[in-house]
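In this view, the complex is presented without one of its protein chains, the others remaining in place.
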Amino acid sequence: MFHDLFNPSVQHALDLAGIFVFALAGALLAVRKNFDVFGIAMLAMVTALGGGLFRDLIIGAVPPAAFTDFGYFVTPLVAAALVFFLHPEVARINRLVNVLDAAGLGLFCVTGTTKAYDYGLGLTQSAALGLATAVGGGVLRDVLANEVPSLLRDREMYAVPAIVGAGLVAVFISFDALNGLTATIATVTAFGFRLLAMHYHWRAPRAWNRRSAVSEDPDANSAGV
Amino acid sequence: MFHDLFNPSVQHALDLAGIFVFALAGALLAVRKNFDVFGIAMLAMVTALGGGLFRDLIIGAVPPAAFTDFGYFVTPLVAAALVFFLHPEVARINRLVNVLDAAGLGLFCVTGTTKAYDYGLGLTQSAALGLATAVGGGVLRDVLANEVPSLLRDREMYAVPAIVGAGLVAVFISFDALNGLTATIATVTAFGFRLLAMHYHWRAPRAWNRRSAVSEDPDANSAGV
Partner (left out) sequence: MFHDLFNPSVQHALDLAGIFVFALAGALLAVRKNFDVFGIAMLAMVTALGGGLFRDLIIGAVPPAAFTDFGYFVTPLVAAALVFFLHPEVARINRLVNVLDAAGLGLFCVTGTTKAYDYGLGLTQSAALGLATAVGGGVLRDVLANEVPSLLRDREMYAVPAIVGAGLVAVFISFDALNGLTATIATVTAFGFRLLAMHYHWRAPRAWNRRSAVSEDPDANSAGV
């Protein structure tokens, strides 16, 4: 059992911090979409808790942590209230929110993989659920906001750092080497990868011949973005 | 255990009535969207049963009631058939459908909260699942119809009566005072609140500075609606 990879209270504080930042991103999208106060609260909840909820339903961990840990439940509502009253200020520190979001991504792909493996899934499937834990809330958020999930189309490589982090955890487990240190390494690697991808605007490819079309006619491509 | 708050057959008849009315609303949206007969049936099913299905998956009550009680299963199909053949007549009594929908909202937030608590959730989480039971079907309906869920943006205060009803149940439970009478009080309070909100067009606020922008420039706001 890897429940105690980190000091439990440190782990819980990190979880809450990740949930808080994910909720900020969800609430900000709701404000941009001109949603009312319930839309803001709901998008904050879904973004912050949706990925873990999906993981817990798949592995049979019911009721999901989102419904048993009061902190998990109330943290997104605090973030929603903050955005409700102060969203211009929150939007102004968007760069900081993005950095914190990258940290949440790194943390959730590691804890998600670990929890799935604890519940008996195979290594590959555990890593896939770790990825789903990290990105699932954002996909649900975009579906509820009636937008194409940015994960599917914006080529921002949001998934790659989570795949790397979750994959590292799976490798560490298979070598019987998962502990607080290696889990931290996986988290920081995913976090750093995401920061680099944002900084250098790394782009995920589209389907093969569309990509080759780009080199012939770059304008057509940028119009398609 | 609160399974027997109401007389069981009365409870079941009320459940079926609520399911029937929610299904009518879903089927009418499908007709407006020009869906075919399968779209009408599916939107009726999802609207009527989606909220309870979500609740049952979360609390681990599988298979969900929607798949074990034959009446729950067949009632939305009857409503869909009715709308398929008679939708102009059903649309004409839209005001009555809205009143019945308010009654369904009141009933489902109470029964949802009670069932979640019976399955061991905390009071706050039980109330949240009661809310989800009452409004979840409508959110799923709008997602399937490829619209922004009206709950998130239309400022109609659809959520508030359900929050009040579910919250009242949680308060009654915490004072060990939940019984048929107090459950009826919670249901009727939510129902009446919803009727008042519809009648007086109460509106939920948008994010703070957008709301203050309204007083400066009301036209800009109404254009945004």
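A and B are the chain letters, set down in written order, and residue numbers restart from 1 in every chain.
The rule we apply is simple: a contact is a pair of C-beta atoms (placed from the backbone, for glycine too) under 8 Å apart; a residue touches a chain by one contact, two chains touch by 3 or more.
Just so you know, these numbers come straight off a predicted model, no measurement behind them.
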Of A:Ala65, A:Leu86, A:Val99 or A:Ala159, the residue in touch with the unshown chain: A:Ala159
Residue touching the undisplayed chain, where the options are A:Thr68, A:Asn146 or A:Asn179: A:Asn146
Residues in chain B touching the chain absent from view: 30-31, 33-40, 42-43, 53, 57, 62-64, 67-68, 70, 73-74, 83-88, 143-146
Positions on chain A where the hidden chain makes contact: 57-60, 119-122, 124-125, 128-129, 139, 143, 146-149, 151-155, 159, 203-210, 224
